[in-house]
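Note that one protein chain of the assembly has been removed; the remaining protein chains are unaltered in position.
By written order: A, B and C. Residues from 1 in each chain.
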Amino acid sequence: MVDPQVDLGVKIGSLMLKNPVMPASGCFAHEYAQAMDLGRLGALVTKSVTPKRRIGNPVPRVAETDAGMLNSIGIPSSGLLYYVDKILPHYVGVPAPLVASVSADTAEEFAAACEALSVPGVSAIEANISCPNIEADGRAFAMSPKDTHRAISEIKRHARVPIWAKLTPNVADIAEIARAAEDAGADALVVANTLLGMAIDPETRKPKLGNVMGGLSGPAIRPVIVRMVFQCARAVRIPVIGCGGILSAGHAVEHLLAGATAVQVGTASFLDPAAMLGIIDGLAAYCERHGVARIAELTGSVRIDPGLTDRWLRLAQQSG
Amino acid sequence: MVDPQVDLGVKIGSLMLKNPVMPASGCFAHEYAQAMDLGRLGALVTKSVTPKRRIGNPVPRVAETDAGMLNSIGIPSSGLLYYVDKILPHYVGVPAPLVASVSADTAEEFAAACEALSVPGVSAIEANISCPNIEADGRAFAMSPKDTHRAISEIKRHARVPIWAKLTPNVADIAEIARAAEDAGADALVVANTLLGMAIDPETRKPKLGNVMGGLSGPAIRPVIVRMVFQCARAVRIPVIGCGGILSAGHAVEHLLAGATAVQVGTASFLDPAAMLGIIDGLAAYCERHGVARIAELTGSVRIDPGLTDRWLRLAQQSG
Amino acid sequence: MKVATLACRVVEHQWVSARYKYLRLSCPAPLARHTAAGQFFQLACPVSEAQAPFLRRPMSVYGIGPEEDRIEFLYHVKGIGTRALERLRAGDALTVTGPLGTGFAFSPDWKRVLLVARGVGLATMAPLVPLAARAGVAITAVLSARAPGELMTQEFLRGAPASVHAVFDSDGSSAVERVEPLLRNLLDAERPDRVYTCGSNRLLALLQKLGAHGEVALEQQMACAMGVCLSCVRLFNEEGEKVFRRVCCEGPVFPLGAVAGEVQFG
Partner (left out) sequence: MKVATLACRVVEHQWVSARYKYLRLSCPAPLARHTAAGQFFQLACPVSEAQAPFLRRPMSVYGIGPEEDRIEFLYHVKGIGTRALERLRAGDALTVTGPLGTGFAFSPDWKRVLLVARGVGLATMAPLVPLAARAGVAITAVLSARAPGELMTQEFLRGAPASVHAVFDSDGSSAVERVEPLLRNLLDAERPDRVYTCGSNRLLALLQKLGAHGEVALEQQMACAMGVCLSCVRLFNEEGEKVFRRVCCEGPVFPLGAVAGEVQFG
């Protein structure tokens, strides 16, 4: 189990987590209490809820790919009232802060939903601004710095708990979006949601997802997301929570070194529902092995040799 | 070998290819003649050349990832003259059209390079507009519709062979870039280059690439690229050449069904230098097995059930 | 914890027909005690150069015990994952997660049950056979297959007494028009306390049409298999309304009558 010598605690703004490992939204629910002690997690993050009831996308909703999977669940939701009445009570007494993920169609609906979710039992809200903005032709809020800024500002005006902005990786310049979210008052960033992908069965010629396109997650995307964590962490002062492709403690360390303060684990839990506990134990073991007293020291401590490219280019002068 | 019954030929604008399989730039050179008959390929695509001599990036230049690899070779190049004098002659007599890939720092340099490469022995030029545009702060040309349009227009004014525009997947809306390239006169699109990524060794804390960030290729990226091929093919009338994550004939079929007219194979050749021949044979076998007389029929023929989402939503009305 | 991920060992692994394979595992936990008929496990099919199944594969328990660390599967070698699974040799390791899902309802007080299975559906229903046999509940089985060689009656009954009706595609006896009177007669004549079915949408629809009272085990594409990801939904009629239910945790066993017609969406 966790070595008491190593301090695994991290701070996400005003929120203290006993360790940096939490689930990714949509990849966790109270049913996992059947497979692990939820109280050992750094935080709990629930599936995105929408203000209104939604049915979700046609099946098949998942398909496997090389070192990853596609999903197009489509955020089925029973609405906010159901969430507060029926979902939240499952977590009463679990000694880990609960983060409610929210999706909405407009900045105003986002704000109203976050206001409604600023209730006891909710320690922070994760605004899934990777979802379509119907005022921008269905383009995700987080695909535009302007829409990001508007949504987060509106939310911050109404919410009474810290707001984490969950970005989409389907952008050209994630640092620009990160700065817009920070400027609008986001308390932390979650980097990132899934990469938009598609797979076709060559035998049937049919798309593997009922919804044709869906989000790619799992180890396949980790290099892309680690790069974005690195870029965002250098662009903002608020904490970055890394999310993408983490199966093991080593993968979590990679995110931390790139600049993440904490990490979210999604797809890995589908392969083993208790995967997060293994990652927490593995992080403690890693810190011990490497003489790291506080895991927070790892954040952003990738060892980049700043002179390398210069030395290399100097060689170019000498070489014919 | 290839079944004579199946017509594997495809047309990329005015260029006829005897089959739709060609190498991806940077993943092929004449040295592969030691491992296969180059004449069996649909076309030959050479490593990007730059107008001037370049040394390339520091080592390590490659690192493996889950179902893929990162590279930051950095386009070392001996310049155009060397290319025409020393590289082109290797392919004289190989019965497959040669496509020269070019990178340059500005639209003007691109145009001049493409003019200089419009020589006998070069059947088409692939403009690698995924490379940094120094007039736009190093942002790749293909990250902006405007820069794409300017570079391709400039190139088209000077080149005397067909121009393929190779797009970058590191964008929010690839269809927009595809349309800009088509409007500017591109004869075909290559979709796409590598996804920008990064990997860190948790043990040494060092980036796995000397250059810190690099391009992700291999099966890990196929779902993202297939989605982009699908989006581009629906956005333009010029042929789309799919490039990303193809290891097998089945993967090539996936690209064709999504909308590609031909495919490029990169990373797969590093695992087996004769991989492309296996893919060609596999495509012939696939066509035979599925009663496809002409492989060109496969292009864009993914079977999408247009009524599915509607039927699904109708259910939503009925359900509580 | 009710659900665990366990590194098991292959004890036996052999072909039972051209396309079906039998697998017996030894697990580092007394799984047999906690596993019920109709429940399933997620199997981590081995990864190889040729095939790299990423998601786990859901498989019903085909047999439970008698040793408390033993569970058995019977599966159809079909795609990437099962082709990889098939290669395991005795002594090899296999990681499984479970037991998962809600199994069949069964009461030892019943007199007779009717089992209607097709293809690999019999693997899912097989654990009902020893339950019934041990309780002295009579078994009638209607087994449907492509041809006599694929019926696997032995594998289904494993020595238990039952009245078996075999129907085949090869001689036309499995056609709906011919199975309908057979089932109608059995329901009328034997008045089974419960009907169970698995493996065929046509048989399910037929049993619904005949108003049979019982349960069906369903399948759906899964990721988490624990009710978390919402990928495995199917449509049901409940109190006059259409509702989605998660096959992995609200099922895979559902009341026969509740399954909505349009099961083959997508």
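What we mean here is this: a residue touches a chain if its C-beta (ideal position, glycine included) is under 8 Å from a C-beta of that chain, and two chains touch if they have at least 3 such contacts.
What you see is a predicted model, and the numbers here were worked out from it, not measured in a lab.
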### Message
Can you list the shown chains that the omitted chain is in contact with?
### Response
A, B, C
### Query
For the full complex, which residue in B:Leu81, B:Val119 or B:Ala274 touches the chain that was left out?
B:Ala274
### Query
Any idea which of A:Ala67, A:Ala140 or A:Val161 touches the chain not displayed?
A:Ala67
### Query
Which of B:Val59, B:Leu81, B:Val119 or B:Ile134 sits in contact with the chain that's absent?
B:Val59
### Message
Give me the chain A residues in contact with the hidden chain, please.
### Response
67, 305, 308, 311-312, 315, 318-320
### Task
Please give every residue of chain C in contact with the chain that is not shown.
44, 46-49, 52, 95
### Query
Contacts of chain B with the missing chain: which residues?
26-29, 31-32, 34-36, 47, 55-56, 58-69, 71, 73, 76, 210, 218, 267, 269-274
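As a working rule, only the chains that are shown with their structure count from here on.
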### Query
If you average the CA atoms of chain B and of chain C, how many Å lie between those two points?
46
### Query
Which residues of chain C are in contact with two or more other chains?
52, 244, 265-266
### Message
Multi-chain contacts only, two chains or more: what residues does chain A have there?
### Response
55, 58, 65-68, 210, 218
